[in-house]
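Missing here: one protein chain of the complex. Every other protein chain is in place.
In this document, chain identifiers A, B and C correspond to the written order of the chains, with residue numbering beginning at 1 in each.
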Amino acid sequence: MTQRVLDVAALTEGTADSRSLIWWGNLAMLAIEGTMFAMAMATYLYLRSTNLDWPPSTVPKPDLLMPTINTVMLLLSCIPAFIIDRASITKNMLPIRICQALSIAVGLLFLYIQYAVMVPSLGYKWSSHAYGSVVWVIIGMHTLHMVAATGETALLFLYSLFKPVLKKHLLDFRCTAVYWYFVALVWVPFYFIIFIEPWMQRKGS
Amino acid sequence: MTVLVALLLPLPAYAHAGHHHLESSTFMRWWSWEPFVILPLAITGAVYAAGVLRMKGIRKWQIASFAAGWIALVIALVSPLDALGGILFSAHMAQHEILMIVAAPLLVFGRPLVAFLWALPAAWRVPVGHFFQRDPIKKTWNWITAALVVTILHAIALWVWHIPSWYEATLRNDGIHALQHISFLLTATMFWWSLTHGRYGRLGYGAAVIYVFATAGHSGALGALITFAPHLWYPIYGARTAAWGLNAIEDQQLAGLIMWIPAGVLFTILGIAIFAAWLGEAERRVALGTSDALRKERT
Amino acid sequence: AAIRGRRRAEAVDNPAHDRRLGIFVSTCAAVTIATLFGLLFSSVATGNAIGTFGKNKPGQIEIEVTGHQWWWEVKYPDALAPANQITDANEIHIPIHTPVLLRLDTRDVIHSLWIPNLHGKRDLIPGRVNKFWIQADRPGVYRGQCAEFCGYQHAHMALTVVAESSADFLKWKSHMGEGAPTPMTPAQLRGQQVFLSAPCAKCHNILGLDAYGTLGPDLTHFRSRPTLAAGQLLNTRGNLAGWIMNAPAIKPGTTMPPNQLSGQEMSDLLAYLETLR
Partner (left out) sequence: MTELAVLPPDFAKEAAIMEKTWASKPGVIGWLSETGHKQIGLRYIVTAFLFFLAGGIEAALMRIQLLKPENHFLGPDAYNQIFTMHGSTMMFLFAVPIMEGFGVYLVPLMLGTHNVAFPKLNAFGYYIYLFGGLFLYTMFLLHAAPQAGWFSYVPLAGPQYSPGKGVDTWAQMITFTEVSGLVVAVELVVTTFKQRCPGMSLNRIPLFVWSMIVVSFMIIFAMPAVMIASGYLSLDRLVGTHLYNRSEGGDPLLYQHMFWFFGHPEVYIIFIPGLGFVSSILTAFTGRKIYGYTAMVSTLVVTAFLGFSVWVHHMFATGLPQLGESFFTAASLMIVLPTGVQIFCWIATIWSGRFRIATPVMYVIGFFLVFIVGGLTGVMLASIPIDWQVHDTYFVVAHFHYVLIGGALFPLFGAFHFWFPKWTGRMYSEVMGQISFWLLLIGFNVTFFPMHVLGLYGMPRRVYTYQPGMRWGNLNVLASAGAVFMALSVLTMIINFLVSRRAGRVAGANPWNADTLEWSLPSPPPVYNYLHVPTVSGLNAVWDAAPDQPYVTGMRFDRREILITRVLDAEPDHTEQLPGHSPWPFVLSCTMCIGLWGAIFFAWWFTIGAVLSGIALIGWFWPSDRELEDHILREKGELGGLELGMPEPVREEMP
């Protein structure tokens, strides 16, 4: 009797695309974090619907200029992320490095503006009232993600300057890019509810 | 389970049957004969019928599905439900849910694009088909109908229209109202189209189940928020509802509940159908012998 | 390694058999669905009946119940003369054959009012007022208790519902509306002074006396209540003395502090409290 075998020696080892394990792991993590952000959003909306005075009348209308600039800048930063994503497929290191540097700069600037300009101008603290609590929680959560995305990009950038770039690092570049899209896009609805929505209310109704 | 939903809907109304001040015979006469609604409906139906008559590929159940979807559209947009939606938030909600998770998926299952293509004169069919196969158009189409993109678009349509000022605007202005219905129906149709016929076909049904779940989740959450809200989201309904014997807050709760539970059940049914099709696809592929080396024909 | 040493099970699955199994499973599922429908309808019908029976009926009364860690405050608001509101603790008096709307609120954590023989539970939640209807058709004493875990003494947070004829209820109500009786004997008078000078008056209210505390139960007619400490002890003189001396020993966690009273003070105080009927 003969024994059949299935020979897989010809298969490639590792991929840098959606077939790989890390890619899937990254997506699963985004699903988890997406659920967390959805919970934060649900918290906001729930508290909003149980309070007639929302945002509380003591809260000044938010400044729009800097948060808007910051948000637009964050959204534009998806472009370097996209370039990193594409360039990783062909391991074209120059655009990757340039865009990584750009992403890090945007990330740091975003965080700087959040904490040096936007947060001080809010006019309330997390301990002022439930509105303050939920807004601060949302900003805090997003900041943690922003720090993580920037930090990850920075580490990969530094690493790729000094060490050989393996295939798994190309995958890391791409996953970081996907993570960056996530962190940028998830901010949009929060930008809307924290900064735009208070202006849309007809007070006194 | 569909029966369950159908039976569920009248229950709360039934509980209040003793109270309503409007005779049912009155409102049953409120059919809307808006030409802007009737005309597109008639044309769509006719074109689909023409396409189906010329072509053999569409199965009977698919035709039945399209017909059912079309009837659902009539129920939502032409029957008294439409007029009632101006009085009761809950009726309006039922109308929207019919558009989004009854009509939209049923229409999509009928493979309307194929039928529409076949309805064209024979000479046009190939050029039109080719036109849509051209690279920029196909790429754009692929991008717009990517499952993630349509899921987000549908979510935006759903949530943005429930912002109080926007929603109330639809009740004051017919044009805005039409826009709301179009964006609900369009994004929902794209959503279900993308999940069932989209780029990855049946291979993508696994991911499709997740998208159905996510959509069921956020739309249920919106329903729950409306159900538990202690105040009126849309005060404009406050006065209108009284004529029906419900108070406005109860009407709002009913609306939220419709969005949350019966709609959730429909999502579950659709989700599970897609899931079963995914399993079926696996079975089909194995039977087709892609895993040839593994079959046990040899000894 | 390759799969070795496998034994193939005899094929038990044949199509005809599987069809029979299919019929079995779908019949069972259909029966299940039918049963569920039956249950759904009866449940909803019952729910509607008991949820709304009091609405639109004449003669209903309203009572406010406020939960505290670990006792119940009961108020009988008087819509016409708010000053005539009666305050009681750990007992609810209701007239029979009358729908009673309970308005539930809490001063601290979440509690849940449950009088099993009159209705199910309803939670007392900070910041919102829950309402539900009860009605007793037979006179008698019904026991109720807290059903939502509320801390240390959740186990000792009971109350009694006294259902009585309308006449008795009105009599009770008018009696409750009167202030505390004036002390007669010297011992009672001394006891009143003890009450006012010891920490008692800081937390307890006695109508007609310079004592307006609201942290503890209202004591104006407290000796008419059958139990002490939210149903934990019978309202006897001995239990009362023990309770005043060292409440935390009896009910660990209670906010009532131990009191250092001399024997004389204690017996005077008891003599005074005896009068609060």
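Please note the rule applied: a contact is a pair of C-beta atoms (placed from the backbone, for glycine too) under 8 Å apart; a residue touches a chain by one contact, two chains touch by 3 or more.
All values reported here derive from a predicted model rather than from experimental measurement.
Student: Among B:Gly45, B:Pro80 or B:Gly220, which one is in touch with the chain left out?
Tutor: B:Gly220
Student: Please pick, from B:Trp70, B:Phe109 or B:Phe267, the residue that touches the omitted chain in the full complex.
Tutor: Touches the omitted chain: B:Phe267.
Student: Decide which residue listed in B:Ala146, B:Ile163 or B:Leu232 touches the omitted chain of the complex.
Tutor: Selected residue, touching the omitted chain: B:Ala146.
Student: Mind pulling the chain C residues that touch the left-out chain?
Tutor: Given the touch definition above, chain C has residues 1-10, 12-13, 17-18, 21-22, 24-25, 28-29, 32-33, 36, 39-40, 42-44, 46-48, 50-52, 69, 108-110, 112, 114, 116, 119-123, 125-128, 130-132, 143, 145-155, 158, 231-232, 252-253 touching the missing chain.
Student: Go through chain B and note every residue touching the omitted chain.
Tutor: The missing chain touches chain B at positions 1, 4, 8, 11-12, 15, 146-148, 200, 203-204, 206-207, 209-210, 213, 216-217, 220, 224, 227-228, 250, 253-254, 257, 260-262, 264-265, 267-268, 271-272, 275-276, 278-283, 285-286, 290-291, 293-296, 298-299.
Student: Residue by residue, what part of chain A touches the chain that was omitted?
Tutor: 1-21, 24-25, 27-29, 31-33, 35-36, 39-40, 42-43, 46-47, 50-51, 53-54, 56, 89-91, 126-127, 129-134, 136-137, 151, 155, 163-164, 166-168, 172
Just so it is clear, only the chains that are shown with their structure count from here on.
Student: Whole-Å distance, chain A centre to chain B centre, using C-alpha means?
Tutor: 31
Student: I'd like to verify one number: the distance from the centre of chain B to the centre of chain C, where each centre is the average of its C-alpha atoms, in whole angstrom.
Tutor: Computed value for the inter-centroid distance: 49 Å.
Student: How many angstrom lie between the CA centroids of chain A and chain C, rounded to a whole number?
Tutor: About 50 Å separates the centre of chain A from that of chain C.
Student: Counting only residues that touch at least 2 other chains, which ones in chain B make the list?
Tutor: Correct list: 230.
Student: By residue number and range, which residues of chain A touch two or more other chains?
Tutor: Where chain A is concerned, no single residue meets two or more other chains.
Student: Inside the complex, what are the residues of chain A that reach chain B?
Tutor: Chain A residues touching chain B: 1, 4, 6, 31, 38, 42, 45-46, 49-50, 52, 200, 202, 205.
Student: Flag every residue of chain B that touches chain A in the complex, lowest number first.
Tutor: 163, 165, 210, 217-218, 221, 225, 228-231, 233, 235, 293-294, 298-299
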